[in-house]
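With one protein chain removed, the remaining protein chains of the complex are shown where they sit.
Chain lettering (A, B and C) follows the sequence in which the chains are written, and residue indices restart at 1 in each chain.
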Amino acid sequence: MQIKLPFSRRREVTPETWTVCPSCESQIFNRQLERNLRVCPTCGHHFRMGIGQRIELMLDDGSFVEHDAGLDSGDPLGFHDQKPYVDRLEAARIKTGLREAAVWGIGSIEGQRVAIGLFDFHFMGGSMGSVVGEKLARCFEAALVERIPAIVVSASGGARMQEGTLSLLQLAKTTAPLVRLDAAGIPFISILTDPTTGGVLASFASLGDVILAEPKALIGFAGARVASGTVGEELPEGFQSAESLLEHGFVDDIVPRSELRPTLSRLLRLLPVAAADDGLQTTGDTRGWGPIGVLSGMAERFGTAVSETIGIEVEQPPADGSGPASRRPREDER
Amino acid sequence: MQIKLPFSRRREVTPETWTVCPSCESQIFNRQLERNLRVCPTCGHHFRMGIGQRIELMLDDGSFVEHDAGLDSGDPLGFHDQKPYVDRLEAARIKTGLREAAVWGIGSIEGQRVAIGLFDFHFMGGSMGSVVGEKLARCFEAALVERIPAIVVSASGGARMQEGTLSLLQLAKTTAPLVRLDAAGIPFISILTDPTTGGVLASFASLGDVILAEPKALIGFAGARVASGTVGEELPEGFQSAESLLEHGFVDDIVPRSELRPTLSRLLRLLPVAAADDGLQTTGDTRGWGPIGVLSGMAERFGTAVSETIGIEVEQPPADGSGPASRRPREDER
Amino acid sequence: MSEIVLSAEAPTAEAIESAWRRVQLARHPQRPRTLDLIALIFDDFAELHGDRSFRDDPAIVGGPALLEGRPVMVIGHQKGKDTESNISRNFGSPYPEGFRKAQRLMRLADKLGIPLVTFLDTAGAFPGPAAEERGQAEAIASSIKLMTGLQVPIVVVIIGEGGSGGALAIGVGDEVLALENATYSVISPEGCAAILWRAPESAPTAAAAMRMTAADQLELGVIDGVIEEPGEGAHADHAGTAAAVKQAILGTLGRITRLDTEALLTTRYARLRGIGLVRETEVASPQLPQEPSLRRRIGRLLRLPGVPRRPRWSEIWPSGEDADANEEGA
Partner (left out) sequence: MSEIVLSAEAPTAEAIESAWRRVQLARHPQRPRTLDLIALIFDDFAELHGDRSFRDDPAIVGGPALLEGRPVMVIGHQKGKDTESNISRNFGSPYPEGFRKAQRLMRLADKLGIPLVTFLDTAGAFPGPAAEERGQAEAIASSIKLMTGLQVPIVVVIIGEGGSGGALAIGVGDEVLALENATYSVISPEGCAAILWRAPESAPTAAAAMRMTAADQLELGVIDGVIEEPGEGAHADHAGTAAAVKQAILGTLGRITRLDTEALLTTRYARLRGIGLVRETEVASPQLPQEPSLRRRIGRLLRLPGVPRRPRWSEIWPSGEDADANEEGA
């Protein structure tokens, strides 16, 4: 089959070696684009980025260790639209070399350890199904247990339709650990990249203690396709841009890619994990979780309870009287 | 001195026996107005109401017992504008027969005991100085100690200028006990009547678990005079009405005076005080106050600490390990 | 490792027709709405208004109520009865301020220590520009977060359409029930069809593929019980429907109010944590010990032996004793 090239014949280079910037329409050699962190050298347009590049950009060399790489999606609904879900998954795996749309692990930023989750939009539009949700929940739970900050770099079209409400419920599964991070005094930094929409934005991604965005990133609840499908209303230009979200109070700052690593390093120094070994109390909506919350945060703790009829067999809190919220340590004890 | 009557001569009655409704301009005999709870029988306009009438309207006959009736304002600034503050106070006392712009006490509504504070706008515009703030703080503290709901009926121009920042700080003095009411699970119902503005609205009056307003009541942060003095901007008509506040989400309901007593009775049944003898935890921004907060809530407890240099001698919480927030009782213990 | 895939085939015509019939019943104009059910179920109810920061959103209603004399907080989506009321209620699709009103009422329930009951009935959160501008995503996210940590028992009942994030925003509970003809989905069938089939007229097919009926949701472990509707369906018998819903709520509250706060929150976390299908393949994590078995992770989902599933409510209904036993509580 003849592929129609989107470029005029006059240009002598082949499409494989250069890219046209969608913002300023200048031509950028691909090697130059990669060297420049996939940012247009002319206008600063931020191209989408893969997980591997993102890790190189953000984390100390060789510090990243992926966890739960073996998690793999099933097909709980037996879903089949124009082609079966399992085929779509397989195609995405081949196309991206990834097993799923997100990866999590532990690494360091200028020596400061973090639990980090990263999305790749190239894998089925970065959509969140059971496995993506599971990875993020484990990422947050690891931050809780290890008492290190959590960071998630989002790039997602939203919940994955092919897993139905199981995907929808990942919004709650990924959000529930954040209550425990609050109670434990562990910061969570959410980074929104192009595009972050739908269910990912409507859950953990909007709940960072600090929320950063890349310049001009598309960020919105209703993706353009969804909006056109359900409301039939055209969204104004630039409406869902990072810049608009900053103005409307949903983003703390817009950080160019070249500044991301130093900015994170600074924030990690400025937002220290609260002192360990206590049941911190906060005045936020997250108060009252004590050591039990922290200790029992790991998913495995719940395996048994989940398998039983709910409400019959659940681990009880330690009978040490500390209750769900013990005393915040004196300020001078820290 | 000849007083120019605002009424045309054609009308035969004297101004003392009837009143013109400012809304519909119909003439209402004063006796009829009083019988009708000072509501215009033609258009439903709610005239301002004194504390005594308010008590009769809301509380069970003879149930109200005023507390702290002896609290009296001093003149902490030696304030003197066109006449001395002390003279203004004296004039207000003579005019209204009240000692101050607010009264508090304990009474019952269809048998349900409440701690209730009431403003009278006729006393220096219902302005809040040290004594009004003190009375409201004691009202809330009594609700805390007795574990009964608190109700305040506001009618105020705001903080009393003649006591300067001492009046301003009454915003915090009257608000601080609400944190403890939250922690103790004790409801607070705020009733906004015409007019409720300025510092009273910018403190406890806006913080009711339920906020009711009388029809057409003027409710706003910046009183018309203040706004014209500082911004010079004309506020739109009807902008600060109870109806506008309902639409904008700041008021739970608008209740005609004739419905106020049954509405309150219903709400008190629907919003029960949480079970006693525990340090309730809530997920609100008010969590983490336990028995110590409740026990030490009374002003007198703090008399000594206040008299000392702050931070040196303060009552310590009981060493019973319950800490600032003890366990919420099991649901089935209630 | 065994393959979990059940049947990766296009839905049959029969399945499509059956699913679409349920979707239409869930959207039936005569179906009882939140305020209808509240009036029939509770002894008393006082609607409270406003988010305390921007607007009162009529697409969500709520307030304290008495259930057999015991106090609860009720919150639900509210669709209109006719064109006029549907316009004022935005067809039951909330703006961010609707979810923020809900959060305020949840905090009040928490303060007073009274259980929370929510009714889900929305096509979804409103996706228009003004809603975006005021933070639709943030409002849903923070509402979900609040519910996961709320220190009172929560019963959720899907009474009509359970539409995506707008439903889940008030739909995190200790037990989630659904009326027989209610639906629950990650996206509307029309939206799904538009995206995956690129043909909105494929909505019935999409509805079947997403397995959005109450029975499907029970199978998937997303909900915990199905409430049978009387006769032809809820639209034909409001009183009978309300009676069934009331019984279901009483039964559930009778169970979950026995848990202390720690157990309640731990179980709620576990419930959420266990939803979804995750397969553990041979690629071991480089540093972590071997993960526990798939069986434990997805026990709820797969009906493995020894993992009881909750049957229909009508089958296990406690003969009134359960509810009575709790009569003195709360």
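Heads up, the rule we're going with is that a residue touches a chain if its C-beta (ideal position, glycine included) is under 8 Å from a C-beta of that chain, and two chains touch if they have at least 3 such contacts.
Values in this document were obtained by computation on a predicted structure and should not be read as measured data.
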Task: Missing chain: touched chains present in the view - done: A, B, C
Task: Residue of A:60, A:146 or A:252 touching the missing chain in the full complex - done: A:252
Open item on the list: Just to verify: which one of B:37, B:86 or B:275 makes contact with the chain not shown?
Closed with: B:86
Task: Contact with the hidden chain (one of B:20, B:37 or B:69) - done: B:69
TODO: Specify the residue from the set B:126, B:149, B:199 or B:272 that touches the hidden chain.
DONE: B:199
Task: Touch list for chain C against the chain that is not drawn - done: 52-54, 96, 100, 134-135, 138-139, 142
Open item on the list: Under the stated touch rule, tell me which residues of chain A contact the chain that is not displayed.
Closed with: 182, 185, 187, 206, 209-210, 246-253, 263, 266-267, 269-275, 280-284, 286, 327-332, 334
- [ ] Touching the hidden chain in the full complex, which residues of chain B are there? Just list them.
- [x] 65-82, 84-87, 99, 129-131, 133-134, 137, 159-161, 163-173, 175-176, 178-179, 198-199, 201-207, 220-222, 225-231, 233, 235-236, 239-240, 244, 248-250, 285-286, 288-289, 292-293, 296, 299-300, 302-311, 314-317, 324
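As a convention for this text, only the chains that are shown with their structure count from here on.
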Task: Busiest interface, counted in C-beta pairs - done: A-C
Task: Far-end chain from chain A, centres as C-alpha averages - done: B
Open item on the list: Measuring centre to centre with CA averages, how many angstrom lie between chain A and chain C?
Closed with: 25
- [ ] Please report how many Å separate the Cα centroid of chain A from that of chain B, as a whole number.
- [x] 47
Open item on the list: I need the residues of chain A touching at least two other chains; which ones are they?
Closed with: 285-286, 288, 324
TODO: Mind pulling the residue numbers of chain C that touch at least two other chains?
DONE: 107, 146, 149, 151, 256, 258-259, 261-262
